[in-house]
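Apart from one protein chain that is not included, each protein chain of the complex appears where it belongs.
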Amino acid sequence: MSPVFYILAAITLAGGLAAVVLKRLVHCALAVTAAFAGLALLYLQLDAQFVAFAQILVYIGAVAILIVFAILLTRGSDLPKEGVFSRTWFVGLVIAAAVFAVLAWTVVQSLRGVPQQTAVPAVAVRDIGNMLVGRYVLPLEIVALLLTAATIGAVIAAMHQKEGRQ
Amino acid sequence: MNGFASPLAGYLLVAALLFAIGLAGALTRRNAILVLIGIELMLNAANLNLIAFWRFGPHPEALTGMMFAIFSIAVAAAEAAVGLGLVISIYRHTHTAELDKINRLKG
Amino acid sequence: MLGEGILKGMLETARNFFGSYVSKERLTTVEYPEKRIPAFANARVFPFLVYDGSDSLGGMRCVACQICEKECPPKCIYIEKSKDKKPDYVGKPQFYPARFDIDISVCMSCQICVEVCPFEAIKMDTEFELATDDRFGGLLYDREQLAKSNEYYHSIHPAEANEVDARLAEEKAKVEARAKAAAQAAAAKTAPGSSETPGGGS
Amino acid sequence: MSIAETKPERADGWNRPPVTAPDGDGELLEVSMGPHHPSTHGVFRMDVTLDGERVVRLKPGFGYLHRNHEKIAEGAAYLASMPYTDRLDYFCSLTNNWAYALAVEKLAGQEVPERAQYIRVLLAELTRIQNHASSIGFLAQEMGASGTPLMYAFREREKILDLFESLTGSRMMCNYMRFGGCRVDVSSDWLDATSKVVAALPEFADEFEALLTSNEILMARCQGVGVLKPDLAVNAGVSGPMLRASGVNYDIRKVDHYGIYDRFKFRVPLGDHGDIYDRYMVRVLEMRESIAIVAQAVRDIPAGPIMDAKAKIRGFRPKPGEAYGRIEGPKGELGFYLISDGGPNPYRYRVRPPSLINLTVLEDMCLGHNVADAVLILGSVDIVLGEVDR
Partner (left out) sequence: MTTTPASVTADQIFILLRDWLAGFLPAGLRTAADVVLGVIAIVAVFPALFALTTVFERKGLGRMQNRLGPNRVGPYGLFQPIADGIKALIKEDVVPLRADTVVHFLAPLTLVVAVFMEFAVLPMGRNMALVDMDAGLLFFFAMSASTELSVFMAGWSSRNKYSLLGAMRAIAQMISYEVVLVLSSISVVMIAGSLKLTKIVAEQNQYSGQFPHWYVFTPWGVAAALMYAIAATAETNRSPFDLPEGESELVAGYHTEYSGFKFALFFLGEYLAMFAISGLGVTLFLGGWSAPLQSLNVIPSWVWFFAKVMLCIFVFIWVRGTVPRLRQDQLMNFAWKFVLPFTLLDLVVTALWRFMGQGWLRWIVCTLILAAAYVLMGRFGLREERMGRRSYRYAE
C-alpha cells in the first residue's frame, strides 16, 4: 500500500463525508465533486486510464453540473429552516454502520489467501474500443438506447407544462 | 491479517466505507438532491470495486471489470439525469425538495 | 448561404487592419502630447482679457461695464468696478476692473461674453491644458492671469484680431476727427469754454 | 405577451399588462439595470422584472442628469439659453440651436437671410449624418461588436466635428445659431472642405453596410425584435427615425416646410416592420439622403448676409405672445415652446425632447423579449440622457 493510495483514499472519503454532512447544498455538490475526482485518481492508480478520464468527463463534467443546476432550480442554495437531517437520521446511521461492518468483515474474511494479480495489465484504449464494439456490442447498444430514453425522460419530466396549465 | 494488508483489500475497504457514507447520506438527509448524491456515491463505490477486481483479478486482459465500470458510469449518468429531472418536477408541484414533506401520492 | 455576411464583414475588418499600416485615412489617431492638431482659427476655449501695449493692467481694454457679468449664462464672471477712472485707448477716462475673476471650472465656453462686449475687451483663448491639482483656487482666474496682450490675440485668431484692430482704429480716428472738429469749432468760437468732452460712441 | 397581441382596452392602446405570477413555477427576478450598468447610456436605470430571462415589466428610471434647464432658461435672457440647448442632446447641438432659434424667431417675427438658411440646412444635415452614424455604432456596441462599427462611425464623425470646430469654434457645444441668422459666416474654404468630406461619405456608408447590414448575427438579433406598431407609435407621440421605421410617413422637414427644405430633393425612407433592424436601416438610408442634401446645399448656397439686419444681441425683448418652433432633429421632433411677457426672459420655456418621448414606448417594445434584447431595444431608440432629463 503506497502513501499515494492513502492520500487519494483520504481525499475521496473526506469528500464523500463532507458531501453528506455539510449544510449548504452547493457545498455538498462541490464536496461530492472532490470525491469524484479522488475516485478518478484512484482509477488512475489502478492503471485504468480510460475509466478515470471517463469518470472525470461524466461525473465532474456532467453529473456535478446537473446536481448544481438542480440545486439552483429547486432553491436549494438557501439554508433550510429546519435541520438538514431527517427525523429518523439515527436509524439511517445505524443501518449504514451495520452495512459497513458486514462489508468490511466480508472483505477481510474472504480475501484471506486469495492469489492476486500484481503485474500491470497492458491494456490499450484500442482494446477497450474493440471490446466495446465486439463482445459488448449488445450492452453498448442497450446503454445507448437507455441514455436516449433517459434524456428524453428527463427532459419531459423537467419540462414546463405550458399548454397543460393554461 | 493477510487479507487486510493486500492492495485489493485496501481498495475494497475504501469502497465499502464510501458505500456506507453514501448510504448514510441517502438515509439521513431531508433533501431529495442529497439523497441522489448519496446514491451516486454508492454507485461510485461499486465502480471502485469493479475496477479493483479487474486490476487485481485473474484475467485483466478480458476487461470484464472495466467494461462493467464503463457501463455503470453511463447508466449512472442516465440515472442522475432522470433523478434530478424528477426532483425538479416534484419541486414544481410541491415547491419543496424536502423528502419529509413529499409524503402524499397526490400531487 | 449562412455566414456570407459575416465573411463580408471580416473582409472589411481585414481591409482596415492592413489599411491601417499604409493609409493615413485608416489610422486617424494623433498621438496627443507629442503631436497636436493645430488649433482652428475660430477655436474657442476660455475667455481672456485683451490689453494694449505692454502694461497688462494699465492697458486693459475692459471698462468694468459688467455687461458680460450680467449676460454670462452660467454666471462665472465676477467684476468689481474701480473707484477711480483711467483713460482708455481714445483717452477718455473710464472705470477699470478692480477685480475681474472668471471661474474657469464653471465657464462653459459659450462665447456670449465676447459677443456682448462693446469694448472688444474680452476674447476667447485656445489654450485648454489648464488642469491643476488645486481644487479650490486653481481654476478661479483673476485679472492678472486673464490678461493677455493684443499680440497674443493676433497670434491665435489673426483674421478676427485684424478686424477688431481695424474697427478700433476706425473708431479712434472717428473720435479724433470729432475731437479735432470740436477743437476747431472751439478755436473758431475762441471765447466760450471748451470743457465739453467728445461723447464716446460705441 | 407584447401589447400588440392583446386587444387594447383603452382607445389609445395604453393598457399595460399587469405583472402577475410567471407562467412557470420560478419566481420573478427583479434586476436593476443601471444607472452604473455599462449599457444604459451613463445615467439611465431600468427596473426590469424578469421571468427567467424574459422581461415581464420594465420601469425606466431617469432624472439622474436633471439640470433644471427649463427653469434656468426662464430666469435667463433669451440668448443665454442658446448655449444650454447645446447641452440637451450633446450629439446634435446644431439642430438644437436651430429649433430654439426657430422658436424665438417665430416669437419675435424675425426673418432669416437666405445664406443663413442654407448654412442651417447644411449643418443640420451634417449633424444628422454624424448622429445616425454614431447611434448605429452604439447599437452595434450594445450588440457586443467590440467597438469596431463605433470606431468607424467615430472616424467619420471626427471629420464632421472638425468642420464644426473650424466654423463654430467648438466640436460639440457649437452655440452657433442666433435669432435671425448665424454667428459667423462660412468661408469658401470651409465649403470646399465640406464638399470633400461629403464626397467621401457614401464610401463610408458602403463600408459600414458591408460590415453590418448583411451580417447574420445582426439580422438574427435585430429582425423581429422590439416591434413598434404604427398605431402605438402615433399614439405615444413617437417621432423621427423610430416613427418612420414603423412605416408612418411623417417627416417635419416635409410636413412643416420649415427653413428652406422645399428646395432640396430628398426622399424619406420608411420601414415596414418597425423592429430594430428597420430602425437601423432607416437611419442608414437617411444618412445617405442627408449626404445628398448637403451636396445640394454646398452647390447652391448664395452669397449675402447671414444675420437679420434688425436682430440685436443685447436688449432683446420680443413682444408678448407665444410660439412653438419645431424641427426634424436627428432623433425626432425637437420643439421649443416659448411664452413671452415682453420681458428680457421667456415667461415660459418648454422643450419637447424627442429622446424622452421616444423612450416612453420602451416597455411596450421590451415586454416578452429577452433581457439582452431590452438592452438592444434601448440602444435602437437612440436616446441621449442630456435631453431626456434636461
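Chains here go by letter, A, B, C and D, matching the order in which they are written, and residues are numbered from 1 within each.
In this section, a residue touches a chain if its C-beta (ideal position, glycine included) is under 8 Å from a C-beta of that chain, and two chains touch if they have at least 3 such contacts.
All of these numbers come straight from a predicted model, not from anything done at the bench.
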| item | value |
| --- | --- |
| In the full complex, displayed partners of the excluded chain | A, C, D |
| Option from A:V4, A:A62 or A:V120 whose C-beta touches the chain left out | A:A62 |
| Among D:S81, D:Q117 or D:Q141, the residue in touch with the chain that has been omitted | D:Q141 |
| Touch list for chain D against the chain that is not drawn | 29, 31, 37-39, 53, 140-148, 151-152, 155, 211, 213-221, 223-224, 249, 251, 254, 267-273, 277-278, 281-282, 285, 370-373, 375 |
| Where the unshown chain meets chain A, residue by residue | 26-27, 30, 33, 37, 49-50, 53-54, 56-57, 60-62, 64-65, 68-69, 72, 77, 124-126 |
| Contacts of chain C with the absent chain, listed as residue ranges | 1-3, 6, 9-10, 12-14, 16-17, 20-21, 26-29, 31 |
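Here is the rule we use: only the chains that are shown with their structure count from here on.
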| item | value |
| --- | --- |
| Winner on C-beta contact pairs when A-B is weighed against C-D | A-B |
| Length of the line joining the C-alpha centres of chain A and chain C, rounded to whole Å | 81 |
| Chain C-chain D separation of Cα centroids, rounded to whole Å | 33 |
| Where chain A touches two or more other chains at once, by residue number | 73 |
| Contacts with two or more other chains, residues of chain B listed in rising order | 91 |
| Contact set on chain C toward chain D in their complex | 2-6, 8-9, 11-13, 16, 28, 40-44, 67, 71-73, 108-112, 115-116, 124 |
| In the complex with chain A, residue positions of chain B that touch it | 1-14, 16-31, 33-34, 36-38, 40-41, 44, 47-48, 51-52, 54-58, 60-61, 63, 66-67, 69-71, 73-82, 84-89, 91, 97-100 |
| Residue numbers on chain D that touch chain C, as the complex places them | 76-77, 79-84, 86-87, 148, 152, 155, 158, 162, 165-170, 173, 175, 183-184, 207, 210-219, 313-314 |
